[in-house]
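In this view, the complex is presented without one of its protein chains, the others remaining in place.
First chain written, first letter: the chains are A and B, and each begins at residue 1.
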Amino acid sequence: MNAATWICLLLPLASTLAITAGGTKLSRRATGWISTVTTFGSFAAACVCFGILLSEDSSQRTHVTTSWTWLSAGQYKFGLSLLTDQLSVMMMLIVAGVSGLIIAYSLGYMDGEDEERRFFAYMSLFVFSMLLLVQSANLLLLLGGWGMVGLSSYLLIGFYQERESAVAAAKKAFVMNAIGDATFALALFLLVQQTGTLDFPQAFGAAPLGGPLANLIALGLLGGALAKSAQLPLHTWLPDAMEGPTPVSALIHAATMVTAGVYLIVRCHILFENAHIVRDLAAGLGTATLLMAGLVALVQVDIKRVIAYSTMSQIGYMFLAAGLGAYANAMFHLMTHAFFKALLFLAAGLVIHALTGEQDIRRLQGVGKLMPRTRAGFLIGSLALVGIFPFAGFFSKDEILASALASGWYGHILYVVGMIGAFLTGLYAFRLVFIVFTGEPSPFAREHYHAHHGKEGPYSMLVVVFVLSVLSTVAGFLQWEPLWGLVSKWLDPIAPPLVVPTSRDDWISSLVGLLMGLAGIAVAWAMYSAARVEVPKPWTILERKFYFDELYDVVFYRTSDLLARSLGALVERPLIGGSLSLLGEGFSSGARELGRAQTGLVRSYALALAGGLVVLFVVFLVVK
Amino acid sequence: MGPLTTILIVVPFAGAALVAIAPLRSYWLGSLAALVSLLEVGLWITAVGKFDFGAPGLQFSQQTTWIPDLNVSYHVGMYAFSLWLVGMTVVVMAACVIYGWWVDRARARAYFSLMLVLTGSIVGVFTAQDMLLFYAFFEAMLIPLYILIGVWGGPLRLRATITFVVYTVVGSLLMLAAIVAYGLQEGTFDLTTIHQSSSTWIFLGFVIAFVIKAPIFPFHGWLAITYRESPPEVSGILSGVVAKVGLYGLLRIAIPKFPGPVHDWRVVLLILASFSLVYGSLLAFRARDFRGVVLYSSLAQSGLIVIGLLANNDLGFDGAVLQMVNHGLISASLFLIAAMVERRCSTGEFRLLGGMARGRPALATVVMVTGIIALAVPLSTAFAGEFLILAGVFQQGWGWAVVGAVGIVLAAMYMLRAISGVLHQDVGPAVPESALDLRVGELAVVVPLILCLVGLSAWPNLISGHAFGGNQAKAAIVQGMP
Partner (left out) sequence: MHGPDIQWYVVLAALLFATGALGVMLRRSPLIILLSVEIMLNAANLLLIAFSRLHGREDGQVFAISVMAVAASEVVVGLGMIVALGRRNVELDVDKLRTLRG
């Protein structure tokens, strides 16, 4: 058990180290294979852990293994310890499995790039960091993984490092996440002060049960979660992060890292349950994000940015669920979302790959006719996203809304907004489908489309897209709440739900959700395929993404820039230049004055000496 | 194992004498000096092996009467935290000596003897247990620095030297006055036996002397010009090692020996330290060249460490010691990297640099790894140090930790700007096509430092959990560190 846990964590790290140390001695191909094989190795190890847990009694499924004390001070001790329980195994399976698939896809996608080695080293580093995040048994180590995924995300967003926009996007992502890390850390300081430990069960057990302290702890953690999961108001980095290569967007900015916030809330659900204000805040912010992102997604013209906004919106659903206490539903949606969102990105990646890197949907028009397999994959992903029976999203999203329906008046508000979000999802998802994948190919698409040896892409890419299509179709059947619930049952000992919808709630939300999705699709069809309805001119506020970028530019960047400049001009320069020149001038003018006393006449010196002696003599006489 | 401390002090001095008289050509003088500095590292590793981390108090101590009338003695020895600081010193000095050897510094005989004298003096400062001995080593450390800056520095080296001399002499004199006053008042100069004092004036004399060296706002006037004009490896020593002498002084003398004044002045000092943190970070964010970022970040880091020292609990003290070692290694690596960039492009200004990552994987990896450790990405050893410090000061007052958290964000901003300014985007006008990747010699200097940092990242507890005997920092400080 312990061995499998550690192997699962350390294999990707070993891969990073091997690729870094190997340098140019390893061929580009070899690095790709090292990365792929180690990640699947991690997946295998995760499967072993899963198997062992399955064979155990459901109350015995928590295992902690510590290698050494990572950090200590006085009586405080923070171990390098890993936790294997139902929740972390579920995350390990998702992370390692999806990562393995996407890295395998990258074998084809990145083929021929200049710096494949660097790419695969970073990817392995990311897998390691993400596994550390989900496997760690205390909050300090979790924060470590938390920061490391941010780092890998920075490295991968800025992978095309000579492109200015990519570097800027990478820095933006890192700094926004650093803000989240900072509030996360502050929450931990408070927790350390209150409980003296950061190990999960002990810290949760000893944490304050309510009042301002509990709320502040939860608020700090929520800040970290919001930044990492790109939720309002710390969301602006995610669309820009699409500057990275497409597999990166699929892996980090859709399937795994951005959902870490949800994992954090579920993992620390006790801390959030002690702080009901913050819980409601989380649900509210998630809901606001899902609405905002759905609206903005309607007017974006970059295929990856549309999917990125859709990711924000879907994570909004997960936050809604986690905030309301429907933890298993949040985790279930996290899992299905990982499959279908990765599928959407990878299918889009096939298109981008085949069309020399073009991402503007106006130029990609009608490319579906040239790429029927990709079209099928993208369609499955979109149906799953919108939540059409029997695809995965239908099961997971509607359950979240059912939980909202069962949560009193606040839940009802969230429910209505969530339903509007479902309609928007149908609209923006099928806007993409209808524009890019139906109709006649645009001249640009025809001209630039180049098939890969007569296929739509290399085998590695096509196979992965196929596998994910299958998963997006069948994964939903793990849990159909009114009838059976494998995920809920599995997670129940770790995070028992606070709200259990009745089966009436379930049926209502399933039906309404399905209808809203279909309505969205219908409107999209009317606007973009059949052209029955004129597409309204997009509002500027949507195109400007609600002016968040501009706001943050003024509030953060310009303020600190101005502050730094004025400190430099008003304090630093006078202090450095000023203090010294003042000192120097003072000394030299003083010396000039004193120099007058030096007459050069020996006898006057002698007189001064004698005079001094007399003065001393008198002083001694008087003082005595 | 008494003499080991003395051996650690004497070996570099003996090496310096040997270099000064050995009839060798400059290349061989360099290799001799490198050998001596590596021998010093080896001796230190032996010391670690024999050190008993469970026992409190001084170890490897040796005491011989020097001036009996004044109760002055040659008394040296190491606490656990001194051991780590000595280790950081000898490792950084070895890297810098080897770098000097690799770039073939002019007037090798003088250069290498001075570097070795510097090594011995700094080790002496960290191990001296008698205040006058401490002062003697402190001064002995400054003289080689003056000469190294004044002779081997950049175009404004004279101005830099004078600035440095003026500030340090003011600090030294204050310290001397404080030492004499304290020693005469208590009748001994021995740090292990001297009683705690409640004299505010003596305390302030020590504090000002130490924070000039650290430095802390507003005593950092010497910082910018000195770090810019010194030869880069000397800048690395200054900010990595010599600055730690000031912080060590706070930890060894000012804080344990003056509990009353520390309590009275804590808030003032915390304000200055927090302000240094934010101020240094903001200036680093606006700095126009690579060295500027590093030097202002040193100011910020000094502020952070002082915050840790003033947190007045185990977390703060352990974190501060860990962060001293971290920052020593980081700062030295960054200055050496700055040197390597400047050698290729003959400038460190960001507007003239950029795009160096392409085709130079070793340089890119080294800059990236050092940079991200420097910005304290979680799981790095710098993060561990900052976490302990801020968790510690959080218990002293939430506001200080919030300021520290702002510092974390600002650190990300300035360090990423520096990394990108050198490595990314378009190739800068000052970057020649022919600029080579890092050579084996340069890697041999900087990679060991980075490996130390990476190793510490895997196990920061090596220092944080073993900085005070029996891991009882607060208790030792309260007793005045006997």
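The rule is simple: a contact is a pair of C-beta atoms (placed from the backbone, for glycine too) under 8 Å apart; a residue touches a chain by one contact, two chains touch by 3 or more.
The model shown is predicted, which means the values in this text are computed figures rather than measured ones.
Shown chains touched by the hidden one, complex as a whole: A.
Across A:483, A:594 or A:623, the residue that sits in touch with the chain not pictured is A:594.
Residues of subunit A in touch with the missing chain: 594-603, 606-607, 610.
In this text, only the chains that are shown with their structure count from here on.
One finds 36 Å separating the Cα centroids of subunit A and subunit B. The touching residues of subunit B, counted against subunit A in their complex, run 163, 166, 218, 220-221, 223-225, 279, 282-283, 285-286, 313-315, 317-319, 355, 357-358, 361, 365, 368, 372, 377-379, 383-384, 387-388, 390-392, 394-395, 398, 401-402, 405-406, 408-410, 412-413, 416-417, 420, 423-426, 459-461, 464-465, 471-474.
Residues of subunit A touching subunit B in their complex: 20, 23-24, 68-76, 118, 132, 140-141, 143-148, 150-151, 154-155, 158, 161-164, 167, 170-171, 174-175, 178-179, 181-183, 185-186, 188-190, 192-193, 560-561, 563-565, 567-568, 571-572, 575-576, 579-580, 583.
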